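Heads up, the thing below is written out as structure tokens.
Omission of a single protein chain aside, the complex is shown with its protein chains in their original locations.
Think of it as A and B in the order they're written, each chain with its own count starting at 1.
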Amino acid sequence: MDSANTRGGAPPVPVSITLTVNGREHRLDIDTRASLLDVLRERLGLTGAKKGCDHGQCGACTVLLDGRRANSCLALAVANDGAEVTTVEGLAEAAGAAGEGGLSPIQEAFVERDALQCGYCTPGQLCSATGMLAEAAEGWPSFVTEDLAAEPPALDDAEIRERMSGNLCRCGAYVNIVAAVREVGA
Amino acid sequence: MRPFTYERADSVDDAVALHGEQTRYLGGGTNLVDLMRLGVEQPDRLVDVTRLPYDQITVAPDGGLLIGATVRNSDLAVSWSVRQTHPLLSQAVLAGASGQIRNQATVGGNLLQRTRCSYFQDITKPCNKRDPGSGCPARKGENHNMAIFGHSTACVATHPSDMAVALAALDASVHVHSREGKRVLPLSDFYRFPKDDPSRDTVLKPGELITEVEVPPLGMPSSYRKVRERASFAFALVSIAGALKVEDGVVQDCRIALGGVAHKPWRAHRAEEMLRGVAATKENYLRAADAELESAHPLRENGYKIPLARNLIVRTMLSLGEGA
Partner (left out) sequence: MTSLERVEARDKVTGRARYAFEYPVEGAAYLMGVQAAVGRAEIASVDHEAALALPGVLAVLSCENAPEIAEVDDPELLVFQSRKVSYRGQFVAAVVAETWETAQEAARLVRITYADERRPDVRLSADHPGLYEPEEANGGFPAVSELGDPDAAFATAAVQIDATYTTPAQHNNPMEPHATVAAWEGDDLTVYDSNQGASTVQGTLAKIFKLEPAQVRVVSPHVGGGFGSKGTPRPNVVLAAMAARAAGRPVKLAVTRQQMFATTGYRTPTIQRVRLGADADGRLTAILHEVVSQSSTLREFAEQAAVPSRVMYRASNRRTAHRLTRLDVPTPSWMRAPGETPGMFALESAMDELAYTLGVDPVELRVRNEPERDPEQDIPFSSRNLVACLRKGAEHFGWADRDPTPAIRRRGRKLVGTGVAAATYPANRMPNKATARADADGTFTIRIAAADIGTGSRTALTLVAAETLKADPAQVTVELGDSALPRASLAGGSTGTASWSTAVVRACEALLDELDGEIPPEGVEATADTAEEIKSEPEYSRHAFGAHFAEAEVDIDTGEVRIPRMFGVFAAGRIISPTTAHSQFVGGMVMGIGMALMEQSVMDAEFGDYLTHDLAQYHVPACADVADVQATWIDEEDQHLNPMGVKGIGEIGIVGAAAAVANAVHHATGVRVRDLPITPAHLLPDF
């Protein structure tokens, strides 16, 4: 069998890191192998970010990492020592909508448009949409942007669909997701 | 995943000094961490190179680009200079993966990503690339998205990067550092054909670190197109990076590189040579495309890539010609 597969076991390598998650600082002793996603879910009890594939192929684990949307399953926690993370649990507060029942505009739009069904991809969709809207506001083009040398066009449906394609939804809520993002991005 | 030690390098000297047996440089990790979780990669040590001072894109006076290896894919794609002078590079990067992954992945890491061949990614199966000498089940197995050019009995995998296809068309070169110093490799020589040693994707020696990618000025219209079954967030069946300069109806210069067809970005040198100096007509594009594809050797299930590549070459040249 594969030579790589026959190498014996070795003990975990412990390491200490600091993460600021949803505005709160955490000092953590972790295994170098731990993903940011598993640290959030298993160590900090922040289970909003989901594990759908663990290989960067579905987007359910999307969080905002130092302000940008990222797949937390592919981010080693140790490599993100000192990072600032916003998860779905912190979206409302980050949008200044904290408090009982407070939702960020994108969360509110998802509820109003029924942009979810089973809900498992939803936290990733929300974090991704939040990051994506910020990217668009900074003038980032996408693969479907006609003329890269011009200022990018308004965020039309084709642009939203392309930019949100890193978040799979097996329930097929895309039509409503696009409507919710369009409403908030307008 | 095998346990590993983690080191963060502050300088290139530091990074190459930290590199030893079973070491991997860690960029964005979007492919390396994926492969470690699959057991395909089992490093004992990761050297994080993302904090090295190679996170800038510099525009040379002649319009060429010097792109730091730790520049994130997103930052490269959205760079105003890149969009204006080398739009195909921007498009190629935007065609890859997802918004999230582009925010994480680095330029150096993108160049070094491994094939997505399913046999390579499954450690319970033979694969000459992962486990030299074990065999290549893809050759006779499921190969609808494998190579049509330059494959060998040992390996039929394709290179998955979109960015590298654009860089191939752009005659880019790669700056690498090691304990022995620095060398510059033209991208055309950077990647290898599998031949009898598919375990090596590139000519990099152990411990060599990509620090920069140098892109000469282009000065002609260019574009990147990617064909896939899913409309987004999928690897290419075939992709094309093209550039064309037409004056008075005659092709002055052109660039054609194909993705998804070989172990490395496939620069269509033969087609380019045939086109330089001839009339910019559909017939000539078609003739050049057919000539290029003469050297293709499709496998059982990927013969469709030949008409696909031909159509892409013709259509891309026609579109670029119209724009001129």
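FYI, a contact is a pair of C-beta atoms (placed from the backbone, for glycine too) under 8 Å apart; a residue touches a chain by one contact, two chains touch by 3 or more.
Values in this document were obtained by computation on a predicted structure and should not be read as measured data.
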Contact with the hidden chain (one of B:50, B:100, B:128 or B:232): B:232
Touching residue (missing chain; options A:65, A:92 or A:184): A:92
Hidden-chain contact residue, picked from the options B:185, B:215 or B:312: B:312
Which residue of A:62, A:80 or A:107 touches the chain not shown here: A:107
Residue numbers in chain A that touch the chain omitted from display: 5, 8-9, 11-12, 31, 33-34, 38, 41-42, 45-55, 57-58, 60, 87-89, 91-92, 101, 103, 107, 110-112, 114, 116-123, 126, 157, 160-162, 164-178
Missing-partner contacts on chain B, residue numbers: 1-3, 37, 39, 116, 118-119, 122, 124-125, 137, 140-142, 144, 227-235, 237, 301-304, 307-308, 311-312, 314-315
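We take it that only the chains that are shown with their structure count from here on.
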Chain B - residues contacting chain A, complex: 1-6, 8, 26, 28-30, 33-34, 36-40, 42, 44, 46, 48, 50, 74, 77-78, 83-84, 87, 90-91, 94-95, 97-101, 103-104, 123-124, 130-131, 134, 226, 231-233
Parts of chain A lying in touch with chain B, wherever the complex brings them together: 1-5, 7, 10-13, 15, 31-33, 35, 54-56, 59, 62, 65, 68-71, 74-76, 78-79, 128, 131-132, 135, 138-143, 145, 148-149, 161-163, 165-168
